[in-house]
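These notes concern the structure reproduced below.
Complex shown without one protein chain; remaining protein chains in place.
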Amino acid sequence: MTRIICTLFLAWSSLLAWGQSQSEIAQMRGLTQAPARPQWSIAQDNQDEFQLAFSGMFLLYKNFISSQDASRCNFTPSCSEYALEAIKSRGLLAGPLAAFDRLSRCTSVNQEDYTRHPETGMLYDPVDPAEERLPLPR
Amino acid sequence: MMRLIWLMLILFSWPALPAQDLYDVDHSLAFAQYLYKSGEYRLAAEEYERVAFLKPGDLGLRLQLVAAYQRAGAFAQAQARAEATAPPLTMSPGLAALYGRILIQQDALGEARRFLRQTDSLPQAERLLLLTTTELLDQRWPQADSLLRSQPTHSGAPWDSFRTLTDEGLALKRKSPVLAIGLSTVVPGLGKAYAGYWKDGLFSLLFTGISAWQAYRGFSRNGPRNAYAWVYTGLAAGFYLGNLYGSGKAASRRNRQNQHDLRHRVERSLPSLF
Partner (left out) sequence: MRLILICLGLLLALIGTGRLPAQTLPQTLAFAEAQLALGQYETAIKAYRRVLYFGGDSVGSAVFAPLADCYLATGQARQAQRYFNLAYAQTRDDSLRNELLFRKVAALLLAGQDGLAEVDLLSVQANTPYFRQKLAFYEGVTAFQREDFDRAERAFLQAIDSVAFPGSPQVVRRLFAEQARLRRFNPRKVRWMSVFLPGLGQLYVGEYRYAANSLLLTGGLMALFGYVFVNLSLIDALFSVMPWFQRYYIGGYQHAYRLAEEKIQGERHRIFQQLLDEMTSQIPGKATD
């Protein structure tokens, strides 16, 4: 009985000459993606004029200098993102010092001292040590 | 659409349906055990919840429920269900052993220590193992040492590695951030080398040294009204002060790294627990 009804149904449906439903086509839409341009959320939510100025410089650097740079930063967050975040979270004294320290560490000879960021694959070195994932013992 | 047709056909053409309720105790329990065995602990816990609700007095079921949550990594829920089954100090040996492990896995080491010291449900060997693990994970090396000394007869895994780790923990020298900064004040990068990051130290020295040398060249050739020299002076100062900041940070990081290494090795010596 099951087979008969099913066959009848299929015979009826086979008379149609159109196979796709709208949802079936919609499912295929995700197969291609438009290229994504980076968004720098760290430059948003500025608390004062200094932060605004540094965020402006950061965006200027990212858009006009960093985009043209052949050498890629070894870290996540990148040195410029780290500098802006350090200035925002540590202030105008300790922030730039943390940024200079980071610049002197961005040498790619110290890879064993860091873990890799799961998304970017770069060395993970956040501003806040609490967020850091230390490497496992060898 | 075809699925619907199928469904209706099955509903009508099911000739000899047994009058079974798939959500009754027996079925849910069988399904929960199947899910547990196939490693789907989160789904198993949901089933055990239903069964435990239908049979509230069954302590064996409660134990399986807690175990399912623990295996699923839902430690907070596992702890809550264990505590809802019995007050910690009156737990059965099986539940108490599970509870002790859950507290340790949750990193509630103070709570674990208190529980393990007070409970008399656990066999002495199990209690000691969990208590020593707690002290080791909490990096309380003298306490771990005295516990291990009180049981000189225990040997083999994991006791031998516990003893090695405790000795290393006791011998561990803490790096001083103040000393690291002091060293880097004298020679840029020396504090980082002291903290064990000698490559970073070397680059601090190079960055500071080259910038300072360029500034010196600029000033000595063109005097103080030279932009080139001032740019390098700024860079040299930045790298030098950044090196001081980084040296203190490097010493703190080394201490954290040492603790992290030991903790990881403790965890590695107890594969059954972690």
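Order as written gives the chain letters A and B; numbering starts at 1 within each chain.
Here is the rule we go by: a residue touches a chain if its C-beta (ideal position, glycine included) is under 8 Å from a C-beta of that chain, and two chains touch if they have at least 3 such contacts.
Since the model is a prediction, treat every value here as computed from it, not as a measurement.
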{"item": "Hidden partner interface residues of subunit A, rising order", "value": "3, 6-7, 10, 13-35, 63-65, 67-71"}
{"item": "Positions on subunit B where the hidden chain makes contact", "value": "1-4, 6-8, 10-12, 14, 17, 19-24, 27, 30-31, 34, 43, 46, 214, 217-218, 221-222, 228"}
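Rule of thumb we're sticking to: only the chains that are shown with their structure count from here on.
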{"item": "CA centroid of subunit A to CA centroid of subunit B, Å", "value": "26"}
{"item": "Sites on subunit A touched by subunit B in the complex", "value": "1-2, 5-6, 9-10, 13, 94, 96-105, 107, 109-110, 113, 129, 134-137"}
{"item": "Subunit B residues within the subunit A interface of the complex", "value": "1-2, 5-6, 9-10, 13, 197, 199-200, 203-204, 207-208, 238-239, 241-246, 249, 252-253, 256-257, 260-261, 264-265"}
